[in-house]
Each structure stands twice: as C-alpha cells, then as structure tokens.
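To start, the structure itself, in structure tokens.
A single protein chain has been removed from this complex, and every other one stays in its place.
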Amino acid sequence: MNSNKTSGQKLLGFLAANSVPIMFILIIALCIPVVGFSPTFLLNEIVTRLSRNAFLILSLLIPIMAGMGLNFGMTLGAMAAEIALIFTSDWQIWGIPGIVLAMILSIPISAALGVLCGRILNAARGREMITSYIISFFMNGVYQLVVLYMMGSIIPIIHNNIKLPRGYGVRSSVDLTRIRKCLDNLVAVNIAGVRIPVLTILIIVAMCLVIVWFRRTKLGQDMRAVGQDMEVARAAGIDVERTRLISIVISTVLAGIGMVIYLQNMGDMATYSSHSQIGMFCIAALLVGGASVDKASIGNVFLGVILFHTMFILAPSAGAKITGNEVIGEYFRVFVSYGVITVALIMYETKKRREKAGIGQQLAAAQKEEGK
Amino acid sequence: MKNKRRLLFRALTVCILVAVAAVMMVIGRGHTIYFDNKTATVDGQEYKAFQRVEVFVGEERVARLAKRERGMASCVGQRFSFTMDVTENKGDEPKHYEYTVSVPYGMDGMVVSVPALLAGLPEEAWRSEFVPQVVQEEEEEEVVTDEFDMDGSEF
Partner (left out) sequence: MSELNKTGAPAADKVREALREFGLPRLIIAAFLLLMFIIAPFTGTNLLSQITNVINRFSWNAVLVLAMVPMVHSGCGLNFGLPVGIIAGLLGATLSIEWGFSGPLSFLMAMLIATPFAIVFGLAYGWLLNKIKGGEMMIATYVGFSVVSFFCMMWLVLPYKKPDMAWGFEGTGLRTTFPIDKYYGGVLSNFLRIQIGKLVIPTGALLFFALLAFLIWAFLHTKTGTAMTAVGSNPVFARAAGIDVDKIRMLSVVMSTWLAAIGILVYEQGFGFVQLYNAPFNMALPAVSAILIGGATANKASITNVVIGTILFQGIVTMTPTVMNGLINLDISEVLRMVVSNGMILYALTRKTEATR
C-alpha cells in the first residue's frame, strides 16, 4: 500500500515475515556447538529425513492453495497407506513391487476418505481446520475398528505374524523389513560419507514439478481463485464445492503415497500410532519453513524439513547436555512443534482481522468521499 | 465430446493402475526357499545326503550345509535361479551345478530336497511346502492405541 518505506522498515518487515525460520536458525546455531555432532552424521540424518518426509509435506500445499488452510486430514491418507501396507505385507509382496503395489492400493482408499473429508469440510466452511483436525480423530476410531476388529475376522488376513494371537486384529507393529529402504537404496550414491537416496529425491523433485505445473492448469487457477475469494470465484462460474473437494482428495492421495515412502524408510510400522502425530509434525515442519495458513511454497517445504528436523535431531542431545535429562529435549521438540503451529495460527488470524478492518476503513473512507 | 474423452482418459488411467498392480503382485511375490541336505526317500528309493553343499544366489553364498542341515534363501518372483557346489563324499572335488526352479505362487516357503533334486527326480519329488511349526499359545499382545503418542523420536 505505502511504497515509500525506509530500508529499516523493510528489514523489520522481512524479520517479522520470516520470524519463525529465523528463530529456528538461532536455536539450531545455539544447539550445534553444544551437542557436537560430526557434520557427516548431521548431514546424513538431514538427508535421510528430507527424503523421508518431504513428499508427505508436499501433500499439504494444495489445500492451502485452495484456501482451506492446513489439512489436518492428511492423516487419512496416512491411514490408507498403512492399510495398503498391511495387505502387501500379508500377501508377501517384497521389494520395489511391494512399494509400488502399496502406493496403488492406497490410492482408492485415500481417494474415498478424501471425498468424505472434502464433503464434511464443505459443510463446515470457515472452520475447515478444526473440522479436519476432528475428522482425523474420528477416522482414527474408524481405522481402529477396521484394523483391530475387522481384519482377520471379516477382511481375510493370511499370516499369523500379522494377526494378533486372538485370531483377529492386526498386531501393534507390522514388520516391513522386506521393503525397508528398497526405494532409497535402489539408486543411491555416497558423497563424502553422506548417503544420498537419489531415486527418492528424484520422486520428490518430480512431485514438485507436478505441483508447479498443476498451479498453471485450469483447475489450479480455479483453486487459487477459490482460495482468494470464494464468492468472487462462484460469480466467475467456478464450481467452488467441487474445486475444494478435489483439492482435499489430491492432498489425501498424495499423503498416502508419501506415507508409503515414509514407512519404507522406517522399515517398521506402528499400526496404531504411526499416523497419529504425522499430520502435526508435517504441518509444524511446513510452518517452520516460513509458510502460513494461507500461503505456502515448495521452498517452504524444503527449508522447513531441514530446519525442523535439524532441531529434532539436536534437541534430545542438547537437552541432555544442558539439563542432564534427555527426556527434556524430547518434550522440548514437541513443545516447539505445537508452539510453532500456535504462533502461525495466531499470526494468520490477526492478519485476517487486520485485513477485514482495513477493508472496513476503506469502505468507510469511500463513503465519506461520496458524501462530500 | 470433451466429457467422453475425459471419461476415456480416466478409465484408461484406472486400467493402467490395475494392470501395474497386477504385474507387481506377480513379480513382487516373495518366497522363502529352504534347502535340505538330508537323505530323502522317494518311492522306497533312498537318496543319500551329501558331505557338503554350498548354495549361491548370484555371487552371494546363502547357505553352507553339512549333512542333515537346512539353509534358506529369499526369492522374489516365481522363478528361482541358484548354483550349488556339492561335495559328495569326504575328500571329493566339489561339483558345480546350476538350477532354475519354478516356485508356485501360493507357496510362502518351499523346501527343496537337494539329494532328490540332484538325482533328477520330477518336481513333486524334491519340492514340498514349508509348514511353520504351530507356535505355542502366545501371550495376548497388549495393543496400545494412544491418541497422543508424544514420542516423536521416530519422525
């Protein structure tokens, strides 16, 4: 609005706009000397976590574009991926084919869940985030109903190492050693002691390109229009409900595929808890990268993963070194994750209010002008 | 017209995905192959176990078996190629064999009786399904379903 800012104001503006990433860089800069990890170890960890999580976080971008905020419902995609992986493990499909099959199997499940989630969110317009958050809890209950009670009794499960001893329900941990790091190790190079999973990173880069391309398609443009202003978009002839629904479906499907990538790296699946916090950590990472509730870029994803996960790696050891108690560090990083989300939400809401007030003042001023 | 094309495109995508999934299910099916180096009796005829059998898959030695021992290897897909260095009696030069066997899709674990295989017997004679021993009643596993699993260490 006012273009004649001084350079000092500009700097302040930059600092304010990027306060979260800057804060994280400071925390990390303080922690690194305290902990004293070797650069190779640190780099290895960061590369691993980047390849493990980036795809999951990319799945959050599209709903933000469509103005639906942070999609806490991405957990639904994670659940779909877990169901798919239970099946592929039970059918003993190993290696790359197992991973590909799990991805394909997850698609119909996550698409169906995405449609459900999108429908509900369309009914709860204006409070999408809290609703998607509650949906993730609700579906967690349904997921448990399916996995803990229906699998093995109604849905056939062959192998006893997957079923609970009582004859139905899936064990609390599913062994994924047969697909462990298959994707990461297929094409991998070692540079100065840092192992780089080239293929996984290529997949992530390809996904980024798809997102860039998607933004330019008709549908992508529609989504941005809906995100800007739903009523204007509707007046322009865009089917707002359908566009919003599609954005959620895409996000859920991508989250499902991302979860398969995530779990193949872990090599082990906690059936009832792997998904529970994944949404929270992904969202926190994205926000740490400088994204906000209504604006997020691919750059935010990568910066976020790197900063957030460096903090994640450092926090327990730093906590142990400083206070002599490792648990403190673990609580600290959880606190930071929640704190970052809280701050981002507050900033978003205050900005929204300020804009609303601004429009009100402009309107009032315009009326005054007319009155003269 | 446009709708028709879109529908066709979607149907095609679904078909391709289903086809890929089907292919994956075939080529990715994993089996465990067990090698038995113990005297086999087929139709009343005895085939003696060998002094030593070494099994290789590619370059990797997966098993080194003395008499009455069992080794195992993993196999993905329905064909399994392996080579064996077999020492028949103590002091003999090892003989080299190459084999490619087919593995039935439904068999999780396949037991190969090495003496019967080397004797050139038909498939049914040297192949049998591995039946896991019935494990004694396990302790019922406690399933913890905490909504707030704060342990982010995995992430």
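All chains are identified by letter, namely A and B, in their written order; residue positions are counted from 1 within each chain.
As a working rule, a residue touches a chain if its C-beta (ideal position, glycine included) is under 8 Å from a C-beta of that chain, and two chains touch if they have at least 3 such contacts.
It should be emphasised that the depicted structure is a prediction, and the values quoted were computed from it without experimental measurement.
Only one of the listed residues, A:Leu43, A:Ile120 or A:Val194, touches the absent chain: A:Ile120.
Residues touching the missing chain, restricted to chain A, are 120, 123-127, 129-131, 133-135, 137-138, 140-142, 144-145, 148-149, 323-325, 327-328, 331-332, 334-335, 338-339, 341-342, 345-346, 348-350, 352-353 (touch as defined at the top).
The rule is short, and it goes like this: only the chains that are shown with their structure count from here on.
With centres set at the average Cα position, the gap from chain A to chain B is 38 Å.
Residues of chain A touching chain B in their complex: 53, 91-98, 100-101, 104-105, 107, 137, 140, 144, 148, 159-160, 164-166, 169, 171-172, 178, 266, 270, 272-274, 276-278, 281, 312, 316, 330-331, 333-334, 337.
Residues 17, 20-21, 23-25, 27-31, 74, 76, 108, 132, 135, 137-155 of chain B are the ones touching chain A in the complex.
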